[in-house]
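Just one protein chain is left out here, and the rest sit where they should.
Order of writing sets the chain letters: A, B and C. Residues in each chain are counted from 1.
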Amino acid sequence: MWAKILYAFLTLIGGIAYGLLLGGISRKITARMQNRRGPTVWQNFIDLWKLFRKKTAISHGVMFYLAPMFRLVGGAGTFLLVPVVVGSPYLSNFSFGGDLIVLMYFMVLGCLGMALGAAESGHPHAPIGVTRGLSQMAGYELPFILSVIVLMVADKTATLEGIVRAQQGGILHWHLFTHPFAAAAAFISLLGMMTSYPFQVVLAPQEIAVGPPTEYSSTFLSYMFSGRSVFAVAKYLLFMNLFLGGASNLLWAFVKTFAIFLWPLFITNVFPRLRLEQSVLFFWTWPTFLGLVDLLRIYLVR
Amino acid sequence: MAFFVSSILLILIGLYAVLVKRNIMKIVIGLSLMDTGVNLLIISLGFIRGRTAPIINTRDLLVNTSSKVVDPLPQALVLTAIVIGVAVTAVALSIVMLMYSKKKTLEIDEYKELKW
Amino acid sequence: MGKDKKYFLDEKPEKLTYGGVFRRINDWARARSLWVVAYGTGCGSIELRPTFTSRFDAERLGMRMVATPRQADVLIISGYLTVKTLKRVIRVYEQMQSPKYVVALGACPINGGMYYDSYNAINRLDLYLPVDVWITGCMPRPEAILAGFKRLQELIDSGRADGWKKYIDNLDRYRENQKKIIKNWKMPNYNW
Partner (left out) sequence: MVNPILIIGITLGSAFLIGIVQAFRPRWTGWIFYPTLVFDFLASAVNLYGFLSGSIGKPIMVKIGGFPPPVGINLLVGKAEAALGTLIFAVALLGAYHWGRRGFPQPQGKIMVLFLLLALGAAGISFTGDFFNLFVFVEITSIASYGLVASSRREEALEAAFKYMVVGSISSTFILLGVVFLYKATGSLNMLDIGGKIAGGFSSQVLGLISLLILAGLLVELEVFPINGWALDIYQGADPVVVALLAGAAVKAFYLVYLKTASYLALPSFFKLSLIFGGGTYLVSQFFAWRQENARRLLGYSSVGQLGLLILAGGLLLSPSLPASSRAMVLAAVVLLILNHSFSKSSLFLLADNVKGEKLEDWKGVLSSSPVFRFSFTTSVFSVAGLPPFPGFWAKLLLVMAAARFSPWLVALILAGALAEVVYYFRFFYLVSLGDKKAEVGNNLLAPLVASLFLVGAVPLAYKMAADKLSLTLPGGVLVLLGLSLLVYLLGFSRLLQWLASLGLVAYGAYLLLPFLKADLSGFFLGLILAGAAVLLLATYPGAKNLSSSFYPAYLVVVFSMAGLVLSTTWFSLFVFWEIMSWASFLLINMGRGKKAAWIYAVLSAAGAYAMLGGISLLPSPYISSVKSPGPWLALLLSLGFLVKMATVPLHIWARDAYGESPDDFTPLLSGIMSKMGVFGSALVFLYVVINLSSRSSFNYLLGWAGVLTAFFMTLLAVFQEDLKKLLAYSSVAQVGYILLGLALFTPLGWTAALYHTVNHFFFKGLLFVAAAGIVYRVGTSYLPHMGGLIRRMPLTFFASLLAVIALAGVPPLSGFAGKWLLYTALIEKGWIFIAVVAFLASTLAFLYSFKILHAVFLGQLQEENCEVREVPIPVAVVEIILLIPLVVLGAFPRLILDPITRVLGKVTALGIPDLKYTKTLGVVSRLGHWNALFLMVFFAGAFILALIFFALTSARVKLVGQMDVGYSGEVPRSPEDLHFGYGMYDHFRRAVKWLIYPLATRVWRGIYEALGAVAEMGRRIYTGDTNTYAAYVIGISLLILLIFKG
């Protein structure tokens, strides 16, 4: 038990580091795409340390104070509920804690806690950002749910382990290929989850001053920063397990999550921003339609 | 037969007044006419040709009375009906009087406050 | 008890110390992660934008524009300040979290520049805010700005960019100067 916790803790540290590194890489790649040099790939570590070691911080109240903890724990918890390597005693984290349904609701916990903290800041931009985020969530959640239900029904299980096991036996058994439409829907909704362009209206630094975390500073921000990083990794891992057949060892996990990481990155750098209702309606039409195709297939075949 | 026809005619005339006339007094008259018509009808129902009134005023009526006189019951009924008719007319007229004293008109069109 | 007391924290900032176990690494990180809030009402803001574009790419120095003073490390004063804008600048500066630095662009913050005899331009920013780096020119080109930031990085790295500390230490004097210029001080006594 204690060993398990220790391994999980180490994985978590690794996850945070990996998330920060991916963030740096994304900045680097973006820079290269824009024909500039960009910061080092370690830039996010430097930023995190700087924020962590700032000397002063302000708080607006209890919820404001607790929100970064919510964010970190929510992100870390999500990360820990997803097995990195299914079947491995060290790298399957706490996936016994719950199945996919649990995971999908647990994912919200961090966001909700952070939303509350942001709202207590008393800055109007914060709740504006939060409401945008929640609305956008209502948008991308639909195709994502569709594809998740497709997988659950197809594999007759709601556990990630079960879904990964169902994809074993070659690359063509991956759900990416067995349920291409569902996968497409989910990957499009991943764009929304990452709140990057074209679905970046949630944070919108130029407009509502990064929305929810607008009043956060210093150590608070460093916590949210790491929570966000690990949350992103958790999502990549989730998608890896859902669609790319999981990972048989750590290397594969890196490769596959990196591949998933690249997808929103390339989209984000070449698209402008959508308005909120545009993005919601986008999610509720094309990706939903794609998801429905596979859902209907499952429904009829069954 | 003439009784029947004329009584029915009376009733119909009365009805005509009630249904068509726009003057309250005429309606009341129509009601009275109807009443009279009905009374006449009742009497004629009890009438049997060749018989006398059911009043025993001569001695020979005392024997075999029922084959000599007309049916007495309708006449008795009509007596009551006439009384009632008079009473109704009296009440009607007093109501009409009150109505006239309020509005100074007998046009029925003026008395349509209560509707729907 | 005034109304402001309820809505604004009326408390003097505490004095801060500089140092600690991680001083070296802290300074190193601070120097390489400069998050900038630019106060862009002067003409300097025209030059500031290109500094962050592909050609000059300030991000390779670890710099980033941020949207709110809460998250910023560097306040850039992009040229001349008037009495009216000074108020805002003071509030923005005081709302930033320490350690924080001020970079003044152009001649105007130094001595008023071409507006030296204006009725309401501030001639010497130094009197009101602790400026860490001056970048002179009218206006300084992005190259000069980058050079200035390089200088700021050096100063931070070597622990000499301590304007934030001076400001708190000498808050009363700065406030006195500020109030001399700003006659109708309608802000809270201390901005948080």
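Criterion: a residue touches a chain if its C-beta (ideal position, glycine included) is under 8 Å from a C-beta of that chain, and two chains touch if they have at least 3 such contacts.
These numbers come from a predicted model, not from an experiment.
The undisplayed chain touches these shown chains across the complete complex, A, B, C.
Within the set A:Leu146, A:Leu176 or A:Ile267, the residue that contacts the chain not displayed is A:Leu146. The residue from A:Ser218, A:Asn241 or A:Thr257 that touches the chain not shown here is A:Ser218.
For the chain missing from the display, the contacting residue among A:Ser59, A:Ser88, A:Ser248 or A:Asn269 is A:Ser59, taking the whole complex into account.
Considering the complete assembly, chain A touches the hidden chain via residues 52-63, 65-66, 68-70, 72-73, 76-77, 80, 94, 96-102, 105-106, 108-109, 112, 115-116, 119-124, 127-128, 130-132, 134-135, 137-139, 141-142, 145-146, 149, 152-153, 156-159, 162, 209, 214-215, 218-220, 223, 275-278, 280-281, 284, 295, 298-299, 302.
Although one chain is not shown, part of chain B still touches it, namely residues 11, 15, 18-22, 24, 27, 31, 34-35, 38, 41-42, 45, 73-74, 77, 80-81, 84, 87-88, 91-92, 94-96, 98-99, 102-103, 108-109, 111-116. In the full complex, chain C touches the omitted chain through residues 6-11, 14, 16, 39, 68-70, 87-89, 91-92, 95, 97, 186-188, 191-192.
Throughout what follows, only the chains that are shown with their structure count from here on.
Centre-to-centre spacing of chain A and chain B amounts to 99 Å, using the average Cα coordinate of each chain. The mean-CA centres of chain B and chain C are about 114 angstrom from one another, to the nearest whole unit.
Remark: chain A and chain C have CA centroids separated by 36 Å (rounded to whole angstrom).
Contact residues on chain C toward chain A in their complex (touch as defined above): 13, 16, 22, 25-26, 29-30, 32-33, 35, 53-55, 57, 59-62, 64-68, 70-71, 73, 97-99, 192. Listed in rising order, the residues of chain A touching chain C in the complex are 27, 31, 34-40, 43, 46-47, 49-50, 53-58, 205-206, 209-210, 213-218, 221.
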